[in-house]
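The complex appears here without one of its protein chains, the remainder shown in place.
Just so it is clear, A and B label the chains in written order, and each chain counts residues from 1 on its own.
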Amino acid sequence: MTNVSVTVNGQSREADVEPRTLLVYFLRETLGLTGTNVGCDTSTCGSCTVLVDGESVKSCTMLAAQADGRDVTTIEAMAHGDTMHPIQDAFHRNHGLQCGYCTPGMVMAAASYLQENPTPTEEDVREALEGNLCRCTGYQNIVKSILDAAGSMSGAPETTRA
Amino acid sequence: MVATEQYVGSPVLRKEDAKLLTGQGNFVDNQSMAGMVWMALVRPPHVHATIQSIDTAAAASMPGVVGVYTAADLETAFPAALPMVWPITEDIKIPTHWPLTKDKIRFAGDAVAVVVAETREQAEDAAEMVTVSASDLPAVTDLEEAATDEVVIHEDLGTNVVVHWSHGGGGDQSVFDSAPVIVQERFTQPRLIPNAIEPRGCLAYGSPAAGEFTLVSATQIPHICRVGLSIATGVPQSKLRIIAPDVGGGFGSKLNVYAEEALALALTRSIGRPVKWIETRPENYVATIHGRGVLHDCTLAGTEDGEIQGMKFVELADMGAYFQLLTPGIPELGGWVYMGPYDTKAYWYEFKGIITNATPTDAYRGAGRPEATFVIERLVDAYARRIGMDPADVRRKNFLPPSAEAFASVMGLSIDSANYEPTFDRALELAEYDQMRKEQQARRDRGDTKQLGIGLSSYIEMCGLAPSEILGALRYVAGGWDAAEIECRPDGKVVVRTGTSPHGQGHETSWSQIVADGLGVTPDDVEVLHGDTSVSRLGMDTYGSRSASVGAEAVARALEKVRAKARTIAAHELEVAEDDLEWTDGAFRVSGAPDKARTIPELAASAWHAHALPADMEPMLEGTAVWDPPNFTWPGGTHICVVEVDTETGKTDIMRYVAVDDCGNVINPMIVEGQVQGGVAQGVAEALYEEALYDESGNLMSSSMTQYLVPTAVEIPSITQDRTVTPSTTNSLGVKGIGEAGTIASPPAVVNAVIDAVSHLGVSHIDKPASPERVWRAIRDAQGGAA
Partner (left out) sequence: MLREGAMSVDYLAPADMAAALEMRGAGGTVLAGGTDLFPQHVGRPMTQPVIDIGGVQELRDIVDTPDAYRFGALARWADVADTDLPSCFDGLRAAAREVGSVQVQNSGTIGGNLCNASPAADGIPPLLSLDASVELTSTVGTRVLRLDEFLTGYRATALRPDELLTAVLVPRGPDGARSSFRKLGLRGYLVISVVMVAAVVAASSDGRITDVRLAVGACSPVAQRLPSLEAELVDRRIDDFDAAVIARHLGALTPIDDVRATAAYRFEAASVLVHRALQACGSER
């Protein structure tokens, strides 16, 4: 067993895990944070995307032990109380989700990307989402949501308001 | 609060979103129970083999293993095999399909044993330790090869050609010999893997002593599962509860009664502990149904000036190694739309279902109708090329005439309403069709490396499954009705129980809109419950674009009963005749004295405390409706795709995609648009990227998400959308259904565009998916032929 100490959603969490425990199973099973979904076994689908030190990472390509001493953010920490994060809110307002299974990964990938590029073009957003598969939406409203969120996060007028 | 807003027809934001956006979705894999054990299936590395022995001893001694079971061990657990509910002909040969195979392995993925252990890892590790001794037989995954019966997969059936269904034809069949122009084409459509992002999974628990069991499953069809799993396991329907929690996409792949569900139930019954199973993605690729996998020989009879006189289709359909729930019926679902939206005089369709050594096929988004629409629209384009007409002109010339009423069609069923030309015109306008043709010509004249292609696809669907009487005539074993219950609580809130089982379609929101309008409340006052056979007792679930036209219509009909009862109570309390009441501004008001009024929340409270109800009236303001539609619904539309094809590499880029659909009246346009966007994406995937490939030994080569090309945001275009509205005459809401339209319309639009881009180079045929290499090869072959 390996002892890991990780800051998860602002809280310090410590546990003994099997060395080969992937971060995603540490989050889901050890910590009970089931908002991060698992969709494939080949690091393809991106459903399990979380932030490690603020950058998007597929939590199935990282051991829990590798996250030792680092800062992990999952979908559960994006909203503050009843107030959704601007990206979550944009997904809601733009119908950026249908079944919702890929959604946590999409939101986390978007959060990381908008930090890096706060004023993306549609093409930028599409390329930034290459690692996240969605089977329901055809991506159109996901892209729209992220562009909308970029606008609202940078203080520009929102392009869509229901 | 009394609401006066009209919600139906408005883009009301979804009630489903908040929990899904915040990581609070209740997917089956998020659920666990005290004492729970895990199940893993043993799927040996054989495709077609006779089993000699199965050695479970090593696995049984692995850490944490509770038990290892083969078919022999579960002999008494399953009084019947897994259900297939659509024996479409009298002489259909039905392969027996046990949850675990007994004698033979018939496809890569056929499970021979199941391991139960304390943890998932222990179960999976132990499953690896089960050794199967089996002698390989030749495997056959090619349709035409399987049809020769050189290798027979189910010996007891004596043949792989297990079903032959013929529509029987409509109209004057002589045109297929006598027409001035006869176009014949052969089209193959590969197998597709549905790829819901949530894999399948289930959790079974209950009380063996009481004989009562519950199965939580990632399924589209809890109500049908209850019936099917009762048959397979012998648990009476009265003691079997099925729960579909949040379900992460289906697309038909969760429209089934699967072996793992039956196994989990049987094992929880024998072990007495909760049993959980979650599918891995590689497992999903072999053990969850595939779609398509068909071969069509097509004939179009027409005139030199573009009048379509007859359409004839003879199909071979890959059933896979067994039948799943609806397998042989899927081609037949297309069998009623092979005229497309065209006024052809003669109709012929037949198909043979062929057993192969591959994963069973079944409903995949569109189910039969994409297969049909693809070949119709490819054929119409081939006809247009033959007679030298613009494909748009050929289509326009042949549309069925508009009708606001239901009318008989050459294929024998009645179409609920139609008006195809305005939809078509709007699509041409949005695509800037004439301008695109000019641009195409300019590029051709310049000899550009990147050539432009414009592809059209006009389609008709048959959905809203289904009138039970017709289903009976078609030998489907169940009905096609659906049900709804509405219960008005004394706090003014409303509970709706629907028999549909959404998994992304937003029924909670859309059904709330209907109820809010009818009861003068807001959608937030309405709670829509679904997906649990103990909560929504009656239903037939969600598939085949049926939920709005059957399920929401049931809600509307239950609503009328509630309103009628509410009106009676209001009249009683206001001491007027019912006829003296008007429904205005969200309340029943006395004509001429609008301040004398009762709202639904007030009447709900009256009906609940029941202190002073009219004589003989039962307490509670509630209503139930079970609705059986009198007809199918028949949406239609035109999609246009503009592509740029790199003639050096064969790579296709979509420049523009226009979808104009007519699904009748619309409850929530935002959700309808989203359904089309997602459907088009799946169709674009089918047209350009996706294909399940088997090697010569029958192993699936496209065995993971890295090899099977589910497109990303980079490949899928943003589409331009519009709608026309031709209300359905089948239901009072006038709705037709939209869940599958995008997937039905888009593959031929895209492939027609690709071919159109290089047709001046002599190319007239490219198979799906139109990969860069296929396109490059088609150009090279055409050029070589010309040299």
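We take it that a contact is a pair of C-beta atoms (placed from the backbone, for glycine too) under 8 Å apart; a residue touches a chain by one contact, two chains touch by 3 or more.
It should be emphasised that the depicted structure is a prediction, and the values quoted were computed from it without experimental measurement.
Of the options B:G623, B:P711 or B:G739, the residue whose C-beta touches the omitted chain is B:P711. If you put the missing chain back, the residues of subunit A touching it would be 2, 17-22, 25, 29, 38, 41-44, 46, 49, 55-58, 60-63, 65-66, 68, 109, 112-113, 127-128, 130-132. Across the interface with the omitted chain, subunit B contributes residues 119-122, 124-125, 280, 282, 648-651, 689, 693, 701-702, 705-707, 709, 711-712, 714-715, 771-773, 776-777.
As a working rule, only the chains that are shown with their structure count from here on.
Centre to centre, using the average C-alpha position, subunit A and subunit B are separated by 29 Å.
Those residues of subunit A lying in contact with subunit B across their complex are 33-42, 44-45, 47, 74-76, 78-79, 84, 88, 91-93, 95, 97-104, 107, 122, 125-127, 129-143, 162. On the side of subunit B, the complex with subunit A involves touching residues 11, 13-14, 16-18, 20-25, 27, 29-30, 195-199, 246-249, 251, 280-282, 503-506, 670-671, 673-674, 677-682, 704-706, 710, 712-714, 716, 718-719, 742.
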